[in-house]
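Take this structure first; my questions come after.
Omission of a single protein chain aside, the complex is shown with its protein chains in their original locations.
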Amino acid sequence: MNTQTFVFPIGPQHPALKEPCHLEITVSGEIISDATIRLGYAHRGIEKATEGRNWTQNLYLLERVCGICSHSHAMTYALGVEALAGVTAPPRAQAIRTLVAEMERIHSHLLWLGVSAHEAGFDTLFMYSWRDREIIMHLLETVTGNRVNYSVNLLGGVKVDITDAMIRALHEGVDQLEARTTHYLEVVTSDAAFLQRTRGIGTMSSEQAFSLGVIGPVARASGLARDVRVDAPYAFYDEFPVQMVTEQTGDLEARFVVRLKELFESYRVIRELIDHLPAGELQARMPRRIKAGETISRIEAPRGELFYFIRSGGGETPERIKVRTPTLCNISSVLVTMMNQHLADIPMILVGVDPCFSCNDRAVAVNDGRWTWQQLRQYGIDYYRRKGDSC
Amino acid sequence: MLRDIVGAMFQKPITEVYPFERVDVPPALRGKLLWTAEGCTGCMLCVKDCPADAIHLITLDKAAKRFVMEYHVDRCIYCGQCVQSCRFDCLTLQQDTWELAAESQSEFAVWYGAPEDVATVLGAAPAPDRGEA
Amino acid sequence: MSDPNLKTTPAAAAALKQAASWLAAWTSTSAWPEANRLDLTLRVEHLLDAVRTLAEQRWGILSAITGLDHGPESGRMEVLYHFCAGAAVLTLRIDLARETAVVPSVCDAIPSARLYEQELRELMGVGVDGLPEAGRLFLADDWPTDIHPLRKDAQMPERKTP
Partner (left out) sequence: MLTLLAMLVFPGGLFLIANSVAYEWVDRKVVARLQNRIGPRWFQPFADLLKLLTKEEVIPEGAHVAVFIILPVIALASALTAALTLPVAGLSPVYSYPGDLIVTVYLLSLLTLCLSIAGTNTNSQYGVIGAMRILTQLFAYEAPFLLALLGPAFLTGSWQINEVVAAHGGQWLLFAQPIGFVIAVLSLMGKVELSPFDAPEAETEVVAGALTEYSGRGLALFLLGKKVVLLVGLLLIAALYMGGIANPLDYIVKTLLLLLIITVIQALLARLRIDQTVGVWWHYGVLGIFIQWLWLLVQGT
């Protein structure tokens, strides 16, 4: 292989990326020697937009920060606003929130399994894991009425109730999923061809993981015990505690194993929750104006700790909402673990942290103006002409 | 993986061939919004809380309870907040009406209310896309 | 000094008190706003010392940096450094004048702060001393350099329609 280096662009549009980001990777032959990242392609101005909407509307706006962990965002926000207002949602509502959060984790981890199998060119595993993800998607639709953006939360409670028919469906679905997850865990730890692409690739030692400040399953795969569900139980996790799953090796295989083993915890928690669902109200009364104050709300989203800082000035709209998503913590670790790896491993390493760029970028589309097709086309032509001139 | 592959040869494909075969939708599904004038007091809570600016309530005569609701199917995000906000059960997201694609934007504007009231409103405001109620 | 009404766990309270004792020399005021939370207000020149101490003692992780604009009338803004260790959340509050808001970069002590600081600089318009200018991270390349969207008085540029 030659030693000539050149810069290899990945993104903003690239088949390996399901969402836009831009990586510039310097390679010598097939080995990576440098990498930079540019985010912001999915920046929608959400943090700013929250300041112009009332507390209720923001619930739905923030739910749309991310399509996969939508419930996590809405739940973090709802818990935060309830803390500010001094309202506690009734136990049944908290239990249902926790239930949907765990279902969302299953959905997210299975989705990730498929995507990362696809990045490794293992399309059969991709198809199968997504086939089985349909089970949980169906259950989510049964429980909440939607496949994504479930809008389960209300300020002060939840909208949906769990019926006996749903409990039966959940039991059945979770049993199926558990059997399949056992199988996938076996595949990712024993399939020789796949292990060549995961074992010892993108390794992050626990020391590195600490200094890079990674969180969530990535941190746990490197032996760092960080899980908000365990550290600071919220919603119903103090009643139904989860066991933290950690691995020591810190390579891609460990990230597979951690995420899949977490699924078993989710199945267990879901079963316990639906068997011991507390009876009672679904919503506590919320004031329209939230009294002035500041709060921090943290939960464990599928990708790691989700951090909300909410400040109220006492009015109908928030004064400041700061969203720090898990991807922002984890993404910089990609650039470090990528060094001296093969070009072919970039997609796997990148996807290994389960990046979610729309989570990451959030916040600026302000003026509402519709563009016609002709205008868009003309804009594109002009843009590239300008670009061509400057080159 | 071999087990899966061999098994799949004897399995029906999992793909749903919508629209040729339809699967049942769950009872909790939230579809197109329906507004019934009965009971509406014009408190506007639904309009205030709508995160997508999808509904407008046009008051013709508050005392006589004559309202017209302008609903934008394309803006609606089917979150169900308006249904929760309404204290008089005037709003429902219909479980059975969810195939809402249309070929032009004008078809997405839906007017609810007594026919003569809707006619009044439409006559008064011919522009299809009004900024506010 | 902890409020007895707040349900702070003993472990978190101990961790927070420990951190507070390390930073006592630089702290101007402290408050326990919520369960498991401690806010320490510092002067900007002591920020680096405080962050370095926390990093050296490996007290939790820097979870987020929040910029808080109190509006043009008050002329003040705050930068909050949130450290999380288990259930405990320690917030270092830095009070700044709005027009001359500059904080030192904490990247030397905590390398992962780079993205947070870049976000703070781009969206809040708080200068970060010592952070290399490395292009835009979040905003578009043709976004005006003097508009920081998260400031309360930010005027959004007109969308260019061809």
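Letters A, B and C name the chains as they come in the text, with residue numbers starting at 1 for each one.
Criterion: a residue touches a chain if its C-beta (ideal position, glycine included) is under 8 Å from a C-beta of that chain, and two chains touch if they have at least 3 such contacts.
What you are looking at is a predicted structure, and each value in this text was computed from that prediction instead of being measured.
Chemist: Tell me the shown chains the invisible chain touches, ordered by label.
Modeler: Checking the complete complex, the chain left out touches A, B.
Chemist: Just to verify: which one of A:F122, A:Y150, A:Y184 or A:Y308 makes contact with the chain not shown?
Modeler: Of the candidates A:F122, A:Y150, A:Y184 or A:Y308, A:F122 is in touch with the missing chain.
Chemist: Using the document's definition of touch, tell me which of A:R53, A:K159 or A:R197 contacts the absent chain.
Modeler: A:R197
Chemist: So which bits of subunit A touch the chain we can't see?
Modeler: 1, 6-9, 14-16, 30, 117-125, 127-128, 131, 191, 193-194, 196-197, 342-347
Chemist: On subunit B, where is the contact patch with the chain that was removed from view?
Modeler: 1-2, 4-5, 8-9, 11, 13-15, 17
Just so we're on the same page, only the chains that are shown with their structure count from here on.
Chemist: Would you mind telling me which chain pair, A-C or A-B, is linked by more contacting C-beta pairs?
Modeler: If we tally the C-beta pairs in contact for A-C and A-B, the bigger total goes to A-C.
Chemist: Between subunit B and subunit C, what is the separation of their C-alpha centroids in Å?
Modeler: Taking the average C-alpha coordinate of subunit B and of subunit C, the gap between them is 43 Å.
Chemist: How far is the middle of subunit A from the middle of subunit C, if each middle is the mean of its Cα atoms, in Å?
Modeler: Measuring from centre to centre gives 24 Å for this pair.
Chemist: Would you mind pulling out the distance in Å between where the CA atoms of subunit A average out and where those of subunit B do?
Modeler: 29
Chemist: Mark out which residues of subunit C touch at least two other chains, giving numbers and ranges.
Modeler: In subunit C, nothing touches at least two other chains.
Chemist: Which residues of subunit C touch subunit A in their complex?
Modeler: Counting only subunit C, the residues touching subunit A are 12, 33-34, 36-37, 58, 61-64, 66-69, 80, 82, 84, 86-87, 89, 91, 110-116, 119, 123, 134-140, 143, 149-150, 152, 154, 156, 158-159, 161-162.
Chemist: Where on subunit A does subunit C make contact in their complex?
Modeler: 36, 38-40, 43, 45, 47-48, 51, 83, 210-215, 226, 231-232, 293-296, 298, 305, 307, 309, 311, 320, 322, 324, 328-329, 331-333, 361, 363-364, 366-367, 369, 371, 375, 378-379, 382
Chemist: Any idea which subunit B residues touch subunit A in the complex?
Modeler: For subunit B paired with subunit A, touching residues are 1, 3-5, 14, 25-26, 28-30, 48-52, 77-81, 84-85.
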